[in-house]
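Working notes, beginning with the structure itself.
A selection of the complex's chains, in situ.
Letters A, B, C and D name the chains as they come in the text, with residue numbers starting at 1 for each one.
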């Protein structure tokens, strides 16, 4: 699994993806790969990803966020895109720059700032051919329900 | 592979996903499953999808588009969401209703009306554990480049 | 009366609905019911609401806010939806996810963060068959006018 | 039940509310009442609505849509607002003008152009104290499911 981002400042958001992968025991490499500042590295990163053994690429970027889409153009691996919100426009520019890809070159986009969900999509993808991961996802999903119930009890106590 | 949509009128958009799956030789079932009109069927569709052998669910919906997210809440399978544009707002309501999912329950969202790309994401997911599909994706990607070059030649001829 | 929300963090907003109901002497239950984390509970909550004696459901949620619409799909009770603003987009995603429901499955939507008004709509609904509540609403409305006049006098004093 | 709209041109949209009420056997009066062109009539319409025996007011308007909110300011009846889309902005101005009411004076807002749903909310409100209407709503809801299933079968036939 590869987790890449356009700038190290994006790591505040993107660390949640790394955390999810670690929680599920999925090994990952993490890189700053800038579509605009290191375009040649970006192209070679994407083009070599499959043969280096990556299964999914998670890419986060802000503003005119080209990194996820450009990686998707040079690999057959699924690319999951995370719109990173910057100081203005609440990430709407990032979202549109990532999700509105042309026919033929998809990016699986998550919510603005939704790096945790990007990690989960990557796990879900691996789980389509890995039953142990699937079981972990079922446990994770059940745990979400348990937490919601606990929140409900906490709320009852506050009323 | 399951392709579902909230209404048969969405099939105008969603047929592109079905077509891609057929082009790649991926069997799929196609269903009208409405989150709002057949909620119980929707829940059971999602909850049983994995054991019925589905690997990925592609779900399209318009307006307050809840189908992809609700399916994602009851399955560990990856869910790919297609915002279907209706007559007003150009699908911006559909996009936000699908992509802005809370942490823990992701939907892999494509562009507004981007059913073809939803199909391709599904194929890419399967290809992470299926080398023959991966090779087809490489051929598909190469073909996109060939077509772009042909378009370039056509354009030169028009100048 | 049932007041539900997707997360206990929504209670900061939703408590205003509870307060209004208490001010009008309308008994209510308050629950964390997450469309995405506890979908089965959510469905059964909505499906059983009428027979458990609820008259109206007030549901608040943020982001891809599916809770109000999904509850509306499994009950004949009126559902009042409150778009809860999260950290980004000022609740525009919540608003569109709640208000843009398809024909047949309505949600009575209030302003972004407008939980107080959701409570008032619920009271107004009950008052259509409860004259004592109607009289309280008239008194409430008159009190709003009195407060506005007091604000006017305060303003005059500041000039 | 009162159904009002700012202009007769709004009836193209608002007729769906009238149709729903008729389908459920709910008597209604239909009026052109303009907040801006007949403000005094509008005020007296709202102020007298309760004593004239109305239970709910459905109000549709476009652009700077003030009719629903102004009616809500002079009656304790529930007011259901329908944002009517005009030629520009796809009704986003109407939606915000109707839904963003201040605390104390709510309007139960439906989707842009969603007059059918406005009628259904009115029926749901009446059904909170009318079991025969509730049963009709259950039948209506079941019928929606049946139609969705029929659409599914139609789709299967087309594949």
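Note that in this section a contact is a pair of C-beta atoms (placed from the backbone, for glycine too) under 8 Å apart; a residue touches a chain by one contact, two chains touch by 3 or more.
Here the structure is a predicted model, which means the values were calculated and not measured.
Since all chains share one sequence and 4 are shown, how many copies form the whole assembly?
Shown in place are 4; the entire complex has 8 copies.
In this section, only the chains that are shown with their structure count from here on.
Let me have the rounded angstrom distance from the C-alpha centre of chain A over to the C-alpha centre of chain C, please.
Distance between chain centres: 34 Å.
Can you work out the whole-Å distance between the CA centroids of chain C and chain D?
Roughly 18 Å separates the two chain centres.
What is the distance, in whole Å, between the centres of chain A and chain D, each centre taken as the mean of its C-alpha atoms?
Going by mean C-alpha positions, chain A sits 42 Å from chain D.
Where in chain D do residues touch two or more of the other chains?
111-112, 144
Which part of chain C faces chain D closely enough to touch in the complex?
My answer: residues 16, 50, 55-56, 76-78, 80, 95, 99-112, 114, 116-118, 120-121, 124-129, 134, 137-138, 140-141, 144.
Given the complex with chain C, which residues does chain A contribute to the contact?
85, 90-92, 111-113, 144-145, 147-149, 151-152, 154-156, 158-159
Can you name the residues of chain C that touch chain A in the complex?
Against chain A, chain C makes touches at 7-8, 11, 18, 30-34, 37-38, 41, 63-64, 88-90.
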